[in-house]
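Here's a structure for you.
With one protein chain held back, the other chains of the complex are shown just where they sit.
What follows is chain A.
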Amino acid sequence: MRQILLVAPILIPLAACAITALLWQRPEVQRRIGVAAAALLFLSTLALLAEVVTGGMVVGQMGNWPAPFGITLVVDPLSAAMLVITGLMALAVAVYAMGPGAAERDRAGFQPLFHALVMGVAGAFSTGDLFNLYVWFEVMLIASFGLLVLDRTREQLDGGLRYVMLNLVGTTFFLLAVGLVYGLTGTLNLADLARVAPQVENQGALAAAAVLLLISFGAKAAVFPLFNWLPAAYHTASMPVAAIFAALLTKVGVYAIIRVFTLVFAHDQALFGPIIGVVAMLTMVVGVLGAAAHYDVRRILSFHIISQIGYMLVGVALMTPLALAGAVLYIVHHIVVKANLFLVAGAMQKVGGSFALAKLGGLWATRPLLGLMFLIPALSLAGIPPLSGFWGKLVVIRSGFEAEAWLLASVALAVGLLTLYSMVKIWNEAFWKAAPAEAAAHQPAPGEWGRMQRFATFAPIVALCAVTLTIGLWTEPFAAFSLAAAEALLDREAYIAAVLGTAPVQLAEAVR
């Protein structure tokens, strides 16, 4: 049973991708299968999480090849949490994608690509092998290329090209690093690497490979100074695509950094901790300042993705249990909130007629409920109590002060304030300001804003708001889980033992 649950998050999207691709001519059926598959995925990841919480780490050797030789799937508490949140996002976006514009999107092949993307993300979260991680990155990447240019507008082609070029280079660096790591250690299994890495004689070369990995994961996570592809591309994507990108893609990069640098390169923490700390700080500042300069809802939100990545990296920079717990809590909270903000932005464009703040206005008077649904994730992003972002920020900043990283913690505090500024800017312009003439005259076309479409748009928004409120008001279990996940991350011996067994098979030493 545990083994089935372990592979389900990969197999369910794979099946959905294949079936929807076969039903190319029947978009209606595709859509239903898409939602059903996403719901099934969410349930299976919940079951997997329960299994991990009650029975500990779930490990599976694909094809029954013993550990360092075959492909290993490992789900520890962090992976399980990431998988659950992936399932939740897949479900929310699958429902949302039934809303306005569904027909055009599905004709262009949204459903198969979407499920391929989810499969890549789920694979990256559950793999225990460095080369396999590379393969899942590529699965994710190729699906995201297709999704990004789904509407084939000029804007998307331009943004898409930039996104494609920079990400291609990023993943090639990953491949280069894989080659170097294999040459130095003779293994690519993460648990085996964790065992072998401290004994490698040529630590300098290993550190070089680690830096290459940091660059490629950093490019994926959009950290300073590798973030340029994100604001060039995300705002051009259609709204469900932007939401799933914002929720999952950068977080896979963050997850990979956390996984590899807590497990494999933990012995080099004195070298990488400060580097990641500086990167985290600059990422926070640059992202939030970029957002302050923009007046398009989608662009503001895109820049905020970057700035929030910095908070998550604080955990890896400090590597204390509390800091890592903060990172875990922050990632979970951020995925929900950020995806929700993109969904709300899509709804704002539908009822207000534009993404540009100058052309929006008066939404609070006409759509107070939409305003409320914007306020919950927006204030949560800025870290206002009692919403989920407050607790994430509290733990991250407190861990910074406890580790005496004064500058890092102070920057995190200041950036929270600037985040509030951006959110208030959207609020003032889009909701409070009197509506400009064209916005007041705008009415969504009745054909694409029927009851069904409204339900598809607002059901996921309300559900994600509820999740944000739950994390905010009933934080105890989430915080406790984050701490447990952080302790599992730091307990490398347990991870190695769970994957390799107590008497690890010695890899062909001749290779080394």
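Here is the rule we use: a residue touches a chain if its C-beta (ideal position, glycine included) is under 8 Å from a C-beta of that chain, and two chains touch if they have at least 3 such contacts; residues count from 1.
To be clear about the criterion, contacts and distances are computed from a predicted model.
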Among "Aspartyl/glutamyl-tRNA(Asn/Gln) amidotransferase subunit B", "Translational regulator CsrA", "Cation:proton antiporter" or "Flagellar assembly factor FliW", UniProt-listed name of the chain not shown: "Cation:proton antiporter"
Identified contact with the non-displayed chain, of A:V7, A:A108, A:L176 or A:A463: A:L176
Listed residues A:G60, A:G99 or A:G159, member touching the removed chain: A:G159
Absent chain, residues of chain A that touch it: 131, 134-135, 138, 141-142, 145-146, 149, 152, 154-162, 164-165, 168-169, 171-172, 175-176, 178-180, 182-184, 231-233, 235-236, 294-296, 356-358, 429, 510-511
